[in-house]
Structure formats: C-alpha cells, structure tokens
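Every protein chain of the complex appears in place save one, which is left out.
Presenting chain A:
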Amino acid sequence: MARPPIEVENVTKDFGKFKALDDVSLRVPEGNVLGLLGHNGAGKTTLVNILSTLSPPTGGTARIAGYDVVRQSRQVCARIGLTGQFAAVDEQLSGLDNLVLIARLLGAGKRAAKQRAEELLTLFELTEAAKRPARTYSGGMRRRLDLAASLVGHPDVIFLDEPTTGLDPTSRMGLWQIVENLVDDGTTVLLTTQYLDEADRLADSITVLSSGKVVASGTAEELKAEVGQRTATATLADPAEAPRALEALGRAGLSPVHDEQRHAVTAPVNASHELAVVVRALDEAGIEVSGLGLGEPTLDDVYLNLAHHASESAA
C-alpha cells in the first residue's frame, strides 16, 4: 500500500503560550495539490516550516514520503523542494551559479549540475539573465529562480509558501502556469495562499486554516458551494435613489447594503440566478442602473461564512 506523500497527524506548535497550530491533520495523495488557505498568522508558514524540517512540531507527527520530519529529517530534505515567501537565492551569485550550487550540494557531479541548471533556466525563461548576479533580477525573475532552485533535485514533494504574494499579475499568471506544468509531471504540491482564486485554480483540494486550526476542507467546488455567497453590486444612475433601491431589494427577499462611496447597493446572493432577482426588483421599481456586477467569493467571504455557520450552530 502506498503512503500519501504528505501526512500530518494531530500536529500542534506552540510559541510560548501562543498556539500557532492546534491539532492539524491532513493528507495529500500523490500528484495532488493541496491549497492551504488562510490569512496572515493563520499558521500556514508554521506548518510549511514543520513539514520542511525547519522547525520541529510541539506535538503530533508529520511524514513526508513516509519519512518522519523530526527523526529522518535528512531523508525528508532529500525529497522536498521549498519555495518561501521571500526568494531564498544567493544575491551575489548569478542565476546559473545559484542552481549549480544547489545541484552540487545535492550530490550532482560538476557536469550534471551544470546541465540540470541550464535545463531549469530554459524552463523558467531565465537563460538570458543566467550570468547576471541574482541581485539584479526583478521580483518575478527572483521568484522564478527560487522556484527553479527548489526543483533542482527532482523533489517528490514541493512546498510553495505564498508563491505569488507581491508579484504583478503577469508574473502571477506565469507562475501559475509553471505550477500547473509541475503537477502534470506528477509532483505533489502543498501550496499556501491568501487568495481563494489562486487555490481555486491550482488546488485539487483546499484546507482552510484559521488561528492554527483547520476550519474547513474539501474541493474548491465544495468550499465555494458552501460559501455560496457571491456579492451582486448594482451601481445606481442616480445616487439619490439608494433608499428606494434598498427597499425594492429587501422586498425581493435579499439583504442589501448601501455602498455610498461607489453610489451602489450590494447584496449577497447565493447563485448566479439570483442576479436576475436583483435586476427584476430594480426594474420593477423603475430604478435606473448604470452598472451591474457579480463578485467572486474571496477568502473573507469564506471566513465570514464559516464564522456565520459557527455562530448559527452555537445558537
């Protein structure tokens, strides 16, 4: 029986009195991408640090490719790739030298190391900048080099800790493409992110972390269905009509809110067909609308929804 490449059982991590992780368990099957979703301070990086042997858990066990992260850390290190929030490359060295260095440390011979480095530089479109010191690279290039560095040893498992935070949209899309290619090759990935759309695009399943606890998990669809709430926004041609618009939407069974800054009314809707309800209600009331939109649910919506559910079940 094959073990899943990532197994986390009841892991806790305390920093003094602060519980950074509280009884976290998860498994990622081979070739899958797990999106670990959460705000800053939710415990995402702490979990990645434990899984990549950088810090030991206070309690519980974690195994990578069957190896215990505490007792068999060297075996774990030999099988993982880590890309953190901040590009971990040697600024003084060129892109090529950075990759050669990693390959040599992993045990590749000189020629094999150079070959692997060049392969990765081509793959990540860094060939032109190969000989320049990494400190001259742009943010996006640096992140690509960092990701390349974590792939040098053909790792079985890759940790991507907020890989697109601070990147411009183009670099972000580029990075997504790269991650998708990796997954096609059968690599198992644990991705942390603050963005629901990123997790939605890349992950097979999503685990939501809040204050160190797993508060939800499932596929992106399941999670979104559960969240449901998307936000319909109707921009009013005449801002003075706002009270009437609120009344009309209220009568249609929605709970609208006035967005004064944008001269709009917004209302949480459960599915796209409810957008029609908004349109009809406003039309029947004779209110002219200059713009209409449906917002994607964000991480905040997920949290709000979970909090909502929690308070409902408590009541």
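As a working rule, a residue touches a chain if its C-beta (ideal position, glycine included) is under 8 Å from a C-beta of that chain, and two chains touch if they have at least 3 such contacts; residues count from 1.
Quick note on the criterion: contacts and distances are computed from a predicted model.
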The complex has one chain missing from view, so what does its UniProt entry call it, picking from "Sulfurtransferase complex subunit TusD", "Urease accessory protein UreD", "Phosphotransferase family protein" or "Transport permease protein"? "Transport permease protein"
Can you say which of A:54, A:279 or A:306 touches the chain missing from this structure? A:54
Write down which of A:82, A:167 or A:302 is the residue touching the left-out chain. A:82
Which of A:9, A:22 or A:90 touches the missing chain? It is A:90
I'm checking contacts with the chain that's been left out. Which of A:30, A:118, A:197 or A:259 qualifies? A:30
Where does chain A touch the missing chain, residue by residue? 1-5, 30, 49, 52-56, 65-68, 72, 74-75, 77-80, 82, 84, 86-93, 97, 101-108, 133, 149-150, 153-154, 156
